[in-house]
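Apart from one protein chain that is not included, each protein chain of the complex appears where it belongs.
Right, chain A next:
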Amino acid sequence: MPDVQPATVSCESLQSYEATHVHAIYDEIAPHFSSTRYKASWVGVDLGTGNGKYLPLPADRPGSVWTIGLDRSINLLKIAKRAGDVDREVVWADVLDNPWRRGAFVCISLPSLRLNAQHWGLKRAYQDYAISIATIHHLASPDRRKFAVQRLLEAISPVHGCGLIYVWAVEQDDLSKRNIPARASQDELRSGSFALTGNGQDVFVPWVLAQPVEPKPKTRKQRKKAQTPVEEPESAPLATDVPPQIFNRYYHLFSQGELTELVMEAALDVGLVVGQPPEVDTSGKRIRGLQIVQDGWEMSNYYVELRRWEQ
């Protein structure tokens, strides 16, 4: 590899300078340059994939990422397996289970590749990942939510795995269509044994199942049931004579900082150091850790982006 050399930018025309020293070069090296990007295909898992909304992502690199959807609902999976009108891989399992072979989402035996990745400064391109979007808030105790985070941490590469978790927030923005009712009673949670702690709020969020609207009431022909769920009761085009079915879904709405604390607690419990990897490795001992890359509130959700590291 030739050395990097100092460049002197001629100020006469920056545009033509860039045209010569940047654009023309990329045009020339394009096929090879492209072949050095995303060489390793990503593999990831969507824990709680629902209808598979996120399985086609990212749209700009459809062929380089392979995401498997996992969900507890068989009927959602029947929809997810054709998400985006393409055959998807889905697995019926619980987010508290770990039905993967050891290292399933780990890029193994690839020291040269990893080295190459660092060489190109493309570390992220080689990472395996797990996402959990709007799922963990359905688990009804702090321990179960923590276990779900731990399963996610186990699924990704201990060396470079990435994770992204989204949960509903107590703080809903004005545009949110979610109808947050009063706090769910402990009795309604069936078992009183849950130790519901934290500042979050346990609620039931109603789902109003739209009944089929008969455009021609005179015909006796049976119509296929249109089960179009809607987020808010009042917006559904409901038939007047059929009372809508209402399903109350359990949610633990997270309070500020709660998700981040949960992730950190989950990591500490499985022996990970929480924080950035140390600059220099002095002990010679292998340390595994977890870094919170970013966290915050967005559109009525809390999120945590995390990364595992090893030194």
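Keep in mind that, in the parts below, a contact is a pair of C-beta atoms (placed from the backbone, for glycine too) under 8 Å apart; a residue touches a chain by one contact, two chains touch by 3 or more; residues count from 1.
The definition used in the following text is that contacts and distances are computed from a predicted model.
With one chain of the assembly withheld, which option in "RNA polymerase II subunit A C-terminal domain phosphatase", "Vacuolar fusion protein MON1 homolog", "Trm112p-domain-containing protein" or "NAD(P)H-quinone oxidoreductase subunit 1, chloroplastic" matches that chain's UniProt protein name?
Looking only at the record, the undisplayed chain corresponds to "Trm112p-domain-containing protein".
Using the touch definition from the top, which of A:100, A:207, A:250 or A:297 touches the missing chain?
Final answer for the missing-chain contact: A:100.
In the whole complex, not just what's shown, which of A:89, A:171, A:261 or A:295 touches the removed chain?
A:89
List the residues of chain A that touch the chain left out of this view.
Within chain A, the residues that touch the unshown chain are 35, 38-41, 43, 63-64, 66, 68, 72, 74, 77-78, 81, 87-94, 96-102, 104-105, 107-110, 113.
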